[in-house]
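The complex appears here minus one protein chain, its other protein chains still in place.
Order of writing sets the labels: A, B and C. Residues in every chain begin at 1.
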Amino acid sequence: MLMELMLRYNYWISVVLMLIGFYTMISKKNFIKKIIGMNIFQTAIFLLYISMADIEGRSAPIIISETGYVNPLPHVLILTAIVVSVSTTAVALSLIMKIYKEYGSIEEDKILEVHS
Amino acid sequence: MIQNLPIFIVIIPLVTVFLIPLVGLWKRDYCFYISALSITLLFSISVFLLNLSINVIHYHIGGWEPPWGIEYVVDPLSAFMILLITFITLLVILYSKKSVSKELPNSIVEFYTVFMLLITGLLGIVITGDIFNMYVFLEIASLSAYALIAVGGKRDALLASFNYLIIGSIAACFILLGIGFLYMVTGSLNMADLSVILPKAYASYPRVVLTAIIFFIVGLSIKIALFPLHTWLPNAYTHAPSVVSAELAALMTKVGAYVMIRILSIFGISLLGDVPIADILSWVAAVAIIIGSINAIAQTDIKRMLAYSSVSQIGYIVLGIGLANQTGLTGGILHILNHAFMKGCLFLAVGAIIYKTGIRNINEFQGLGRKMPYTMLAFSIAALSMIGIPPLCGFFSKWYLALGSVESGKWIFALVILLSSLLNAGYFLRVLEKAWFGKSIHEEVDEAPGSMLIPTLILAIGCILLGIFVTIPVSFINSILSISKLGWT
Amino acid sequence: MIRIYSIISLILIGMIFIYVADEMPAFGSPDNPINNRVYDRYTERSFEETGVPNIVTAILADYRGYDTLGETTVIFTAGMSLMLLFSRWKNG
Partner (left out) sequence: MANGEITSIVIRTVSRIIIPFIQIFGLYTIIHGEASPGGGFQGGVILGTSIILLTIVFGLEEAKRRIPRGLILVFMSLGLLIYSGIGLLDMLFGGKYLEYTRLPLPLSGHEISALSILCVEIGIGITVMSVIILLFFYSVRDEDAHGINA
């Protein structure tokens, strides 16, 4: 059983991170914490992609070595996904700045109070 | 040049996007003309593509053949969606000139840039044949949608947009996870290639493939606001600028439904036969239809009412997808077309009313029928069509959906459709009664300007024509279904 | 209330992952299906086909160059969205 787990420990790590991120995202009232959760979630997915590209004993996909290369495509996809994540974070943070200016708070509870 | 047509569908709006800020630095009024010009060009190209798409066009970007490079696929279904998107957008852009210069006087340049990015995203999602490319364009569309919603009139728009952003990025993460799982067990990202490899992968990794389906369905359900994941939609549509509400309500969710059809057809019948995903979808859709309609009745803000009505109408489309038979799917795709026209028309009409009077509360609609007869006429036609009065288009998609549910032996869905039509009648007739028969309480209101009126009326006329000549879209959809090989029906 | 919802959905998603993670291809094994389809051509022929020794760059900018165009558009979208937001809400 333990061996089974050890064989796939990379997935378990990213699953745990994903759950942490997901929980932070939906349960926290503070907007910045939500964004932090979003970043953890996304990074966990990146970890999943990168770890599934790995092949034991092979090197990074740059043509210099003789040992063969790990799968390069997930790296490419994740470069794209990282940029998407950065852009989402940028838009989210600027929205938070605007919300703070308009409502004077970034706590969901307080905003709902101000609102009503 | 003609073999390069598919790529122009995305490149033309993209180049427009760079030109708008550059021209905007010099003269900001030209932004509108550039956008309108590029959409007109796109519209003519898409008419052309629809004719060509009988033989499915495969366009290999960069000259790399599919599993290695990215491929564009123009089959009748995607050509149909492209035509729908460009047509509705053309009308919305024409409408936007007056509306945007009133609602966003300081940021016309930025607005048109982001709006064109939204269009780029939507077109890219529809035309691509590569699953990761689809994700990238989905994010372009979503990001621009967040920004466009946030600039609506009041500060509530910011909160609505932020909520949408959080929920939308959860959805994006789920879709990315689904792509990851599929790639993990197949090693390919091309949709056609995937549908070939997946049965074999399913034999050795059944759980991974199933989980991929679950993540795709949940992620897309959030993006199209299927009940119970619809919570972002009412606020977002209510507080967005009226042009954006119309565009998103008419197109964004439809594109999500299109992606759902595509993704399900990747998985194909052999996989979906094992798990009752289609059944679950249709039951959820039935609940969505009822709950959306009931919620709509309870609203007093007209835009919020229309937003909840959207939740219920998305239920119809998903019901068509979930029924998984030819007639049901015909109804679903027909409803994509019809609902784009109806909801577009309703939101544009409401936008014109808000532009002229600032009224959003239904109770203040009294006597508007006499003050703004043409706008209210368009609104009434679309509303009656939503209810499903026979010669109008809304009736026929409901008819096909009901037929489809009877065909698959699920009478209860036909009853749900009937019940929801009654509920629709409940909330729309209330507005119509106030508008046409109420005593006028507005003195100095007159008709909306022509540039706003004409697109609204064109959509209303479209509702009538799509109803009277319903055989044309239906026979076209039937040929779509036979050519596109949507695998799970 | 929201806490209950989030715990329920957390448990649901956690269960899905426990259900699936057992079956995923093993970590670091060269026989994984991920290396079946496109891996060989990328690693063996990318240098002669694109002239770039970094395979990731070759895929990023050539084989899947269109994705990268989309990705650049995403970051452009973020920039323009910011301009839109800040121009609209200039005076609060």
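Assume a residue touches a chain if its C-beta (ideal position, glycine included) is under 8 Å from a C-beta of that chain, and two chains touch if they have at least 3 such contacts.
What you are looking at is a predicted structure, and each value in this text was computed from that prediction instead of being measured.
A.B. asks: Determine which of the presented chains are touched by the chain that is not presented, and list them.
C.D. replies: A, B, C
A.B. asks: Of the residues B:L14, B:A402 or B:L432, which one touches the chain left out of the display?
C.D. replies: Spelled out, the listed residue whose C-beta touches the missing chain is B:L14.
A.B. asks: Which chain C residues touch the hidden chain?
C.D. replies: Touching the missing chain: residues 47-54, 56-58, 60-62, 65-66, 68-69, 72-73, 75-76, 78-80, 82-83, 86.
A.B. asks: Considering the whole complex, not just the chains shown, which residues of chain A touch the missing one?
C.D. replies: Interface with the chain not displayed, on the chain A side: 60, 62, 79, 82-83, 90, 93-94, 97, 101.
A.B. asks: In the complete complex, the non-displayed chain touches which residues of chain B?
C.D. replies: Interface residues of chain B facing the absent chain: 4, 7, 11, 14-15, 17-19, 21-22, 25, 59-63.
We adopt the following convention: only the chains that are shown with their structure count from here on.
A.B. asks: With chain centres defined as C-alpha means, what is the inter-centre distance between chain A and chain B in Å?
C.D. replies: About 29 Å separates the centre of chain A from that of chain B.
A.B. asks: Express in whole angstrom the distance between the two chain centres, defined as the mean CA positions of chain A and chain C.
C.D. replies: 10
A.B. asks: Let me have the rounded angstrom distance from the C-alpha centre of chain B over to the C-alpha centre of chain C, please.
C.D. replies: Measuring from centre to centre gives 25 Å for this pair.
A.B. asks: Of all the residues in chain A, which ones touch at least 2 other chains?
C.D. replies: Answer for chain A, listing residues that touch two or more other chains: 22, 26, 52, 73-74, 77, 80, 84, 87-88, 91, 95, 98, 102.
A.B. asks: Mark out which residues of chain B touch at least two other chains, giving numbers and ranges.
C.D. replies: Residues 132, 136, 139, 143, 146-147, 150, 158, 183-184.
A.B. asks: Sort out for me which residues of chain B touch chain C in the complex.
C.D. replies: Spelled out, the residues of chain B in touch with chain C are 14, 17, 21, 61-62, 64, 67-70, 104, 106-107, 110-111, 113-114, 117, 120, 124, 130, 132-133, 136-137, 139-140, 143-144, 146-148, 150-151, 158, 181, 183-188, 193, 197, 201, 204-208, 210-211, 214.
A.B. asks: Which part of chain C faces chain A closely enough to touch in the complex?
C.D. replies: 2-3, 5-7, 9-10, 13-14, 17, 21-22, 24-30, 32, 34-35, 38-39, 42-43, 46-47, 53-56, 59-60, 64, 67-68, 70-72, 74-75, 77-78, 81-82, 85-86, 89, 92
A.B. asks: Okay, in this complex, where on chain B does chain A touch?
C.D. replies: Touching chain A from chain B are residues 132, 136, 139, 143, 146-147, 150, 155-156, 158-159, 161-162, 165-166, 169-170, 172-173, 176-177, 180, 183-184, 189.
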